Structure formats: C-alpha cells, structure tokens
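Every protein chain except one is present and positioned as in the full complex.
So, subunit A:
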Amino acid sequence: MKHIVKILTLIMTITALWIGLLQTSMIPQSHTWLLPIYFVVSLGCYGLLMVGVGLMNFRTCPQEALLLQKDIVEAKEYLKQRGVDVSTI
C-alpha cells in the first residue's frame, strides 16, 4: 500500500511539473510535449536494464545441484530396498 502511494505521488509531481512547464512555456511547446514520451522510454530502459542486470547476476548453485543429484540417487536406492520401482517415472 505504501509503495503505490509513493509511485502515485511521483507521477502526480511529474504531471504537475509538466503542466507547469506547458503553461509557462519556458522552453518551446514542441519540446515540452516530448517529455511524457521521454519518461515512458526511460521507464522502459530502466526495466530492460533491471532484467539485464538480474540475468547477469543470476545465482546458480553448482554445489546444491550436486547435492540434489546425490539425494535423488539415495532416495531411489532407499525406495528400491522397500520394493518401490521409481526408475521408470
């Protein structure tokens, strides 16, 4: 709930600033009209960057994988002793 309030406040502030810029026409109108699209593009770039960074720093655990394989073999042995066949599954 808190997060969405933050985001909404940010959006409201940016909109207010943008409308103010439009009204005062400090810089030419045609350039002010570009700002929302600029924000959308930068948001997209941010998302893409976060996905890229997340993919780059994606943690793989080779040791855990080895342990898991060992566990599977152990469980299969245990089940075989009890007469349950899991090799075909």
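Odds and ends about this structure:
Quick note on the criterion: contacts are C-beta pairs under 8 Å (C-beta built on N, C-alpha and C of every residue); 3 or more make two chains touch, one makes a residue touch a chain; residues count from 1.
Heads up, the rule we're going with is that contacts and distances are computed from a predicted model.
Chosen from "Dolichol phosphate-mannose biosynthesis regulatory protein", "Glycosyl phosphatidyl inositol protein transamidase complex subunit", "Leucine rich repeat domain protein" or "Signal peptidase complex subunit 3", the protein name that UniProt gives for the omitted chain reads "Dolichol phosphate-mannose biosynthesis regulatory protein". Screening A:22, A:48 or A:84 for touch with the missing chain picks out A:48.
By the touch rule set out above, subunit A reaches the unshown chain at residues 27-28, 30-31, 33-35, 37-38, 40-42, 44-46, 48-49, 51-58, 60.
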